[in-house]
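Below is one structure, written out as C-alpha cells; comments come after it.
Heads up, one of the protein chains got dropped from this complex, but the rest are sitting where they should.
Chain nomenclature is as follows: A, B and C, assigned in order of appearance, with residue numbering initiated at 1 for each chain independently.
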Amino acid sequence: MPEKVSESPVQFEYEKQKRKEEMKQQVITFALMIIFTIIAFAMVASGLDKLFVIPILLVLAGIQVGFQLYYFMHMSHKGHELPAMMFYGGAFAAFLTILALAALVWW
Amino acid sequence: MSEHDVLNPGQMPQNPEKATLEGKNKFMGFWFFLGGEAVLFASLFGTYLALNDSTNGGKSSEELFGLELVFIMTMLLLTSSLTSVYAMYHMKNNDFKKMQIWLGITVALGLGFLGFEIYEFYHYIHEYEFTLRSSAFGSAFYTLVGFHGGHVVFGLLWIVSLMIRNAKRGLNLYNAPKFYVASLYWHFIDVVWVFIFTVVYLMGVL
Amino acid sequence: MKEWMGKIRTLSLFSFLVIILSACGKDNLTALVPKGYGAEESFNVILISILVMIFVFIVVMAIYVYVIFKFRQRKGQENHIPKQTEGNKTLEVVWTVIPILLLIIIAVPTIASTYDLADESEKEDSINVNVQGMQFWWNFEYANEEIQTSQELYIPVNERVYLNMLSSDVIHSFWLPSISGKMDVNPDNENTMYIEAYEEGVYWGKCTEFCGDSHSLMDFKVVVVSQEEYDQWVEGMKNTDPEYTAESSTAQEGQEMFANSCISCHAIDASSSNPVVGPNLADFGNRTMVAGIKNYSKEAIVDWIMNPGEIKPGNGMLSAPYLQDNSMEEEDAEKIADFLMELKATDEPVDSVEQFKKDETENNN
C-alpha cells in the first residue's frame, strides 16, 4: 500500500483544493447531524407515542453514527477496508450482546 | 529525509498519518481497538437496558432526566466532533497553527461537556439522592454514562498533552499519526454519545 | 413423535447399549436408567446423538488407522517426496454435506423435546410446588394445600407436578437424574419445570449449581408414592399440630429443650405460614435421611445436633445460639432426637421410604 506523496507544490495545491471541497461536505454532514438531533429531541418533547418514536430515534441515531464513521472518520476513504471490517466485526458482536442482554435477561 | 524534520508543503504526503510504517500500524491498530471498544460499550448498554427499570423503588429515569441539559451537552460534543475534523483538515494541509487552534476549540468544547456532566451527576446525587448504590438502575446509569465521561477525560488529557508536547516543534511524520489517532478517538466518543442520548436520555423520558 | 422414538429404542443395538450402560450407576440416581418423563426425553436425545457419534467416530477412525499404517514412512524412504495435492472438491463437499445431515438428525428431536419439556399448558390443573433453594437445603411448599416440607418432596406417581423455583440466596440447580433433567433456581427470576415419575420409589436429587462450601451435600429426595398414599400424606401434613406434645418421657424433655433452642428456626407443623428459616420438621420421623445425606438413625440425628458444621460445612444451622455457647450435651441431644423422631404426619412411613431405608442400611454395612 505505497502512499502517494505529493511531489510538487502544484500537486499539493491541487490536493488542498480537493480537501477543501471535502471539507464543505463535512460541514453539510454536520448540519444534518444537528438537524437530526433537534428532530429527535423535539419528537420526544412533543410527547408522541412511544412505539412510534423509539424506532425513529434509533434510525436517526444509526444515521448519525454512519455520518461520523464515513465522513468524520473517513471510513469511506481508500485504505479503510480492514478497519471497516474490524469495526463491523465489533458492531456485530456488539449487536448480539445488546440484543441478548436486553431480551434474554428477564425473559 | 529524517522523520523529525518539520515538513514544508512540498514534502507533505497526502496522508501524513499513514506515511510511515509506524503510522500505518498505529492507524490500523487504533481502528481495531475501536472495534473492541464498540463491544465494550455494547456490554454496558446491554446491561443498562436490562436494568433500566430496576429502580428498586427509587428514582426512575422519567423522574430524573431533564432534556435541556442533555441537549446542550449533545450540541457541545457534536460541535467538537466537527472542530476536530477541521483540525485534521489543517493537519493534512500542513498548517500546524490552525490545527492547534481547532484542537484547542475541541478541547474547550469537551471541557464544557464535561462540566455539564459533572454538574448533572452532582445534581442527581444531591437533589435526588440518586447514586451508584441507590438501585441497580443507578448502578447501570452511572457506570454507562460515567464510562463515557471517563473516555472524555482521557481524550482531553491525551489531546492536550499532544498539543503541549508538539507546540514548539510543529508537525512531522512522527507525530501526525498521533494527532490523527487522537482525533479518531474523539469521534468515537461522539459516536457513543449519540447512543447515550438516544437510548438513555431520550428513551428514558419517553 | 414418541412412537417412532420408541421404535428406535427397541433396536437390538440399543437394548445392548442400554444393558451395558445400566450396569453402571446407582438405581434412582443414574440418568442412564430413566424412570420419569423428562429423563426419558433427554435419554432419547442422548441415544440418538450417541448413535450418530458412533458412526462419525467409526468413519474418522477408519480413515485414521488406514493412513497411519499405509503411509507411515518406511526404511530407506526418508527422502521420498509424495505428490503435493491441493485438495479435492468432491471430497470436500461430501464432508460438508454429510455432517450437516447428521446434525439435522440430532437437531430435530432436540428442538421437539426442548419445547416439550418447557410445556406449561397443564400447569393450572396440576400440583404446583413452590421450591425454595437455600444454602444448603430445600424447602417445598405445596401451593394449593398450604403445607410445606423440607428436603423430601412427595409426589404421586404418573402425575405431572409443576415446580416453581426461586432461590433465597445464591443460584442453585434442581437435578433429579432418574426422573428429569435439571433447572436452575435463581434468586431473581422464578423458573418453572415439571416432573413426572413412572415408578414409585425414593429418588436422589442433587444441587448442581455451585453454591458454596456444602454444594456437594445439598442433596434432596423425591418420594414417589401412589395417589392414595399421597392423599393420606397430604392429609397427615395438614393435620400436624404446632402444639403437639411428645409421648415418651425423654421426648418430652427433648421437646422442652427444642422449644428453647430450636423452635426459632424449625417448625414442627407443616403449615405454610411458618417462616422458612430452617427445614420444616413436621414429618421428620418419616425422613429417609438426616440433613439429606446421612442415613436415618438416632446417632445421625445426635451427631447432626452436636456438630452440624462437621457434616455440612458452612450450613445455616451454625449460627444457632446453642452452638455458639456450646450449651448442648450429648444426652440432651439424644432426648431431642427422641422427640424429633416422634414427629410424623402419617403413623407409618410410605412403602417407598421404608424400602429405601432398608436398602440404604444394607448397602452401607
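A few points about this structure:
The rule is short, and it goes like this: contacts are C-beta pairs under 8 Å (C-beta built on N, C-alpha and C of every residue); 3 or more make two chains touch, one makes a residue touch a chain.
Just so we're on the same page, contacts and distances are computed from a predicted model.
Considering only "Nucleoside ABC transporter membrane protein", "Ribose ABC transport system, ATP-binding protein RbsA (TC 3.A.1.2.1)", "Cytochrome c oxidase subunit 1" or "Dihydroorotate dehydrogenase", the record for the omitted chain gives "Cytochrome c oxidase subunit 1", by its UniProt protein name.
Although it is left out of the displayed model, the omitted chain contacts the following shown chains in the full complex: A, B, C.
The chain that is not drawn here is touched, among residues C:E122, C:E146, C:D213 or C:E348, by C:D213.
Think of the hidden chain as still there; on chain B it touches residues 3-4, 21, 24-25, 28-29, 32-33, 35-37, 39-40, 43-44, 46-47, 50-51, 54-56, 132-133, 135-140, 142-143, 158, 161-162, 165, 174, 178. Mapped onto chain C, contacts with the missing chain fall at residues 21, 24-26, 29-32, 38-39, 41-43, 45-46, 49-50, 53, 56-57, 60-61, 63-64, 67-68, 71-73, 77-78, 80-88, 91-92, 95-96, 99-100, 103, 106-107, 110-111, 113-118, 169-171, 173, 175, 177, 180-184, 186-189, 191, 204, 206-217, 219, 293, 313-314, 360, 363-364. Where chain A meets the omitted chain, the residues involved are 82, 86, 89-90, 92-93, 96-97, 100-101, 104-107.
One rule holds for everything that comes next: only the chains that are shown with their structure count from here on.
Between chain B and chain C the centroid-to-centroid distance comes to 53 Å (mean Cα coordinates, whole Å). In chain B, no residue touches at least two other chains. With touch defined as above, residues shared between interfaces to two or more other chains in chain A number as follows: 106.
Residues of chain B touching chain A in their complex: 9-15, 18-19, 24, 27-28, 31-32, 34-39, 41-43, 45-47, 49-50, 67, 71, 74-75, 78-79, 81-82, 84-86, 89, 92-93, 184, 187-188, 190-191, 194-195, 197-199, 202-203, 205-206. For chain A in complex with chain B, the residues that touch the partner chain are 1, 3-9, 12, 15-16, 19, 23, 26-27, 30, 33-34, 37, 40-41, 44-45, 50, 53-54, 57-58, 60-61, 64-65, 68-69, 72-73, 79-80, 82-83, 86-91, 93-95, 97-102, 105-106.
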